[in-house]
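Working notes for the structure below.
Only one protein chain is missing; all other protein chains are in place.
So that you can tell them apart, the chains are marked A, B and C in the order they are listed, and the count of residues begins at 1 in each.
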């Protein structure tokens, strides 16, 4: 059975999804015709994995709706950059606007889906994604707080644990917060988890992993059905 | 001497300025290159009396900057109307924008001068200009409250007294208020009066009228110098 | 992918239920969704809360809604002297009215669209508009708290649209339409012309498609007042 066949203890060597696979899995969550903002990090890889048959209108908080792929060498226009300063192309039907309107779209509930990276997500759906305690420098917020406050559906993509093996899904965030009770779905290198009023629902697990193994690496209780499907990529 | 030659008692028959003359006098208050909003009533006549050598950019709160004269028969475009629903022309360098931006210009202090009609102005510069007590119907506010709150300089054009002879410049407004302490200058059919912290300064009187005669028709004390110039039209 | 383009005006308003809160664009005879208003009259939706700068010109614009007694409450800035059907209903207490300064009407709708929960303004301080509203000093000025105005639907009028819902407006017919498009859960635009996707310059889009949920082509029908 997918996801419950392997019963040995978790070891560091056991393969997890790559960042690209997390992005690929998350791409399936995007609705056809939806307006979507992709944040820094893993979310920024998602556009490459969009199913051919659907169209998504990508929003950039610096004032673009309808971004296409990144510009190829020679076709860059440095007045047409995304929120990561990278020159992009447009798809037909794109539009430009100033930043107040761009963030109005985020904060006002007009985006269908936003996908952000995360340092921690709590069992209530609180998100920490902008500052690591003790990190050097000023830190920076950017558009994440407006996006987290306003998107109809917020997906967080991240590794399931830190490099030291500590859970990133926790009972309470200990890192500086981005927004409270904002996350709807978490896609990690081990699982797809929905944040619901009743708790964290384990929707899918990565190939070769069991619900119990995922629970061991999670800092908050997961609600798991009898059979948890394997994470799907199509 | 202009303005102090006639000493007889005021009589109803004594000539006052026409509405057009009030507009003509007020036109001289507009600065070259200024951004100006003209309200309903007498203010709407002002554009016709603008000195030839100056350019004023007229703002309409429905979303036009740079209105020109009214459209002549045959050249009307009913998508290009002013705040009174009347088709207008544009001057070169005009622009269109939505109503939120249009009122942002009024309220945010971007207009150099606004000219409104008035029912009453108090000695502190409070304005009542939108509703007559006891009038039938719903009444209506329109853009006057935003304009009164925000213009750098607010001029009120009105007759000095009501049809019954009651003063419209009063110690305290008894009509529903438009805004508090907003009026800078009052131009009437008898006088030009500046509203200052120290009180109402009588700047000019109409030809054939004395300061004392104007004071008699005014419901609040006027501060008058020794010689009050006659209202000038050029 | 969900299509935004509707074949008929009646289909575009077919689900608007009794009691809906609806914004209506237009100012001074320009930019009114007259064709959608007529469809809403045919549909017969009742007990509407209408948000509109004015209340129609005789039977024209929103006037038809009052003639048909479809509106129970209005939030407006300037109902207008020629809004005789409104004025009759208002005098008969069949319609209630909240009068709002015109710029504050825009800002309250924009606040709803922008996901803001209220703002302070000096506009209306000391006037009837301030009655019942929280007052305080901020930045050294007396201010009142104004709350967002949300809507279930916005009926707007644009000049051109592509099939994705990007809109442009002609001249001063823009007025309230872009603000209302941002503020409503479902924005329905009647447009004079549908153009191919990609033919509106992205720099010249006045209402981005994200704010537009239904489109229907309709020509003419203007009330010059």
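Throughout what follows, a contact is a pair of C-beta atoms (placed from the backbone, for glycine too) under 8 Å apart; a residue touches a chain by one contact, two chains touch by 3 or more.
On a predicted model such as this, the values are computed, not experimentally measured, just so you know.
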item	value
Where the missing chain makes contact, among the chains that are shown	A, B, C
Contact with the hidden chain (one of A:42, A:179, A:211 or A:224)	A:179
Sites on chain C contacted by the missing partner chain, in the whole complex	107, 111, 114-123, 138-139, 141, 143, 147-148, 168-171, 202-204, 206
Chain B residues that touch the omitted chain in the full complex	32-33, 35, 54-55, 57, 59, 65-66, 90, 92-97, 101, 104-105, 107-111, 149-150
Absent-chain interface as seen on chain A, which is shown	60-64, 77-85, 96-100, 102-104, 106-107, 126, 136-146, 149-150, 176-180
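The rule is short, and it goes like this: only the chains that are shown with their structure count from here on.
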item	value
Chains most often in contact, by C-beta pairs	B-C
Centre-of-Cα separation between chain C and chain A, whole angstrom	36
Cα-centroid distance, chain A relative to chain B, in whole angstrom	58
Chain B and chain C, separation of their C-alpha mean positions in angstrom	31
For chain B, residues that touch 2 or more chains besides their own	none
Set of chain C residues in contact with two or more other chains	110
